[in-house]
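Written out below as structure tokens is the structure these notes cover.
One protein chain is absent from this view; the other protein chains keep their places.
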Amino acid sequence: MRKIKQLLENFNTLYIEEYKTTWVKTKLSTADDLLMVAKALKEHGLRTIATVSPTDFLEENVIEMNYFFEDLMTNRNCWLKCDVPRELDECEIESLTPLFKGANWHEREAYSMFGVRFLNHPDLRPIIVSQDFYDKTPFRKDFDWDAHDKNTVKNMQKIVDSFKAEEAEADKGIDAESSETVLNWGPTHPASGPIRLKVHCDGEDVIGIDPDIGFVWRALEHLVTKKDFVGAIVAVERLCFMDNVNSMTAYAQAVEEIANVEITEFAKWMRVLLGEVSRISSHAMGMGGFYNALGLHTVAMWNMDVREFFLDFLESYSGARIATAAVEPGGVRYGLQQNMLDELQLALDKFDATKDSVKDIFINNPTMKMRASKQGFISNLDVQDYSLCGVVARASGVKIDVRIDEPYAAYAEIKMDYVTQKDGSAKDRLINLFEELEQSVDIIKQAKRHIEEKIASGEFDPTKDQMVKVPKKLPRGEAISRVEWSRGEVLMHLVTEEKGTSPYRLKMKAPSFNHTMMLDKLLAGQTLSDIPLVFGSLYICQGDLDR
Amino acid sequence: MLKIYDFFAHAKSESLWMAHFCTGCCSLEMAAAMGPRYDWERYGYLPTPTPRQADLLIITGLVSKKMLPALLRTYAQMPEPKYVLALGACSFDGGPYNDSLSVIKNPTEILPADIFVAGCPPRPEAIIAGLEEIKKKMKAGIPSAASQGGLWKEMEF
Partner (left out) sequence: MEMIFNVVVFPGILYVLLWTVGLFWFFRKFMAALHKRVGPSFNGPAGSYQTLFDLSKLLTKESITPDGVNPYLFSLMPILAAIIAILPTAVIPWTANTTVVVSEYSLLGLVVLVGIEPFLLFLTGFGSNNKYSFLGGIRVLTQMISMETSFFLAALSPALLFGTLSLTSIVEQSSWLTFLILLPGFLLYFVALLGLLDQPPFNIPDAEQEIVYGFYTEYSGTNYFLLKLAEFAEFMAVFAGAATLFLGGYRGVFFDGFSFLFAKMIIIAMFMMTIRASTPRITMKQMLNFSWSYLVPLSLLNVAWIMFAKIFLLGAIS
């Protein structure tokens, strides 16, 4: 930390300060230094760039760029800011993609949403946005969404035309004599979900993959700015329904930090409990998805059987199976009753009863090992370069887990360790997933025991303690909040205005975005059969891919 | 002769296969409806990998602008007679994404749905109940809503 500070002092900065336990926050006086600072940081070990998040300040007439550098090995992070002018033709900045491969799509996203042009970017095309938003800047504060909406029919036509043009282009560009062709893998594909992979292939061999994403783009980051601080959790939890509790926790923490509110111990423990239940329900689907990609539906069914019991707990707690809205700024929404804990115990028993047979039949399955142990290798360096996180990173042997590195909620008091594998193949990711399921069950047991003890001793009052009041209007400020989501680290960057009733800007860095970036690298030179395998093993959810 | 016709009409209504196509979050609850606890195969529903063999298109929640052409194409690829089931609030009026302009607010105005299932997302039981309603509609001989009208006929995709 001190070293990073010393390093930054060599440059022109407006301030350098420590933030939270692991961050150094700084702002460059001029954007011209960016490349040099980034280079110095990289040499210093901060090889990873988590995300690039522009914020549009209309009054100051600047776009503030936020870069989040991370060092996955020693857990030191740097939050770097700099200003770029707002005028469209001057709004440009050096690209960091040549230095940090993981910045690629994040910069493309900033380009499509805010119109920031990145100089020397290798492939600066719009991403996520539908064709009617090309060359526009939808996330800028002065973008007129209503005017855009008036031309819906024309906009739709643009999308159709561009698809047809692309198809014609693909056919034209290919030698008629060769067997090379372009396959549209999705969105109407049994294994793809709402994503389109343009697979360039020669017979069975894959030459390259160009993912076309944005089929479930809901502009959540824009949507939250139209809602109040509590209402925004509706948008935040829809980041991905598979694990919605942890994303709400991340958002709620950011709001609490700006409001300067400390939540109760009981709420913290409840966040752990709910978060882990949600993680299990997501991991169970993820494991099923991996095997579904191999044409085996039994695991998905067995896991779904167990998952229903965990959803029962969420339902008895919040009234909804997956759209729980259970966590909100200030704590958790509801109190706790004994019958809910009984439901949870049922689920835990069910998990313990089926765990061994799943392990024997499917985790130790020789055919699966034959298939997956030689595919989709992600090395330790790849993890750092592409900013991978969660299960994918840990399966490559990188010890990162926000729950341990930067404990939030009540995780500091929970006994847990990193779950890692060595090789980083598709098989390792599956095994890691399964071991994390077991770990989550263990955490739930700890949290449940703790909560029950404290309720018995009278320290927790489960009917009253769940919530503290958070003011409706927040002061001007900004905060970042990280949680370990089921798919990896979610970083939320929240900016508020003075007396603002709704978020001014919320950037959600979601893991699938980085993982999808890897597809081309992992699959070029492989065969068509490996696409679903690698895709399934990366544990991608289109919800948090597109946001 | 009438009896044979009746048999085939009955067979048609009792065997609904759906195109494997997900547009949004409700597909998660659709998966749960396939799962062991709810098991929609008890009623004879079956997902098919290609739209060519499907009788039913399920709009699983939100339809983004980028997704709409794909949705209409999938619908066009299905053989007659074909029905549409719309899940969730999003397919009715955009639901929680009503304010978002990247989402089509009323996809069922473009591709009319026969049955709406309310909820965000609807529970698996509700999805199965919605499918049963479509069966009833088919048994009563009511033609599908999309064949009667909707903007999709005028659109190019």
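We just call them A and B in the order they show up, numbering each chain from 1.
The rule is simple: contacts are C-beta pairs under 8 Å (C-beta built on N, C-alpha and C of every residue); 3 or more make two chains touch, one makes a residue touch a chain.
Keep in mind it's a predicted model, so treat the numbers as computed, not measured.
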Touching the left-out chain: which of A:74, A:120, A:260 or A:298? A:298
In the whole complex, what residues of chain A lie against the chain that is missing from view? 181, 183, 189-191, 203-204, 291-298, 301-302, 305, 361-362, 365, 367-368, 370-371, 527-532
List the chain B residues touching the unshown chain? 7-8, 10-12, 14-15, 17, 35-36, 39, 41-44, 46, 48-50, 52-53, 55, 77, 79-81
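Keep this in mind: only the chains that are shown with their structure count from here on.
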Which residues, counting only chain A, touch chain B once they are in their complex? 129-133, 138, 145, 148-149, 155-157, 159-160, 163, 187-188, 190, 193-194, 214-220, 222-223, 226-227, 234-235, 238, 241-242, 285, 300-302, 304-305, 307-308, 311, 321-323, 543
Can you name the residues of chain B that touch chain A in the complex? 19-25, 27-29, 31-32, 35-37, 49, 51, 62, 64-70, 73-74, 96-97, 99-103, 120-121, 123, 155-157
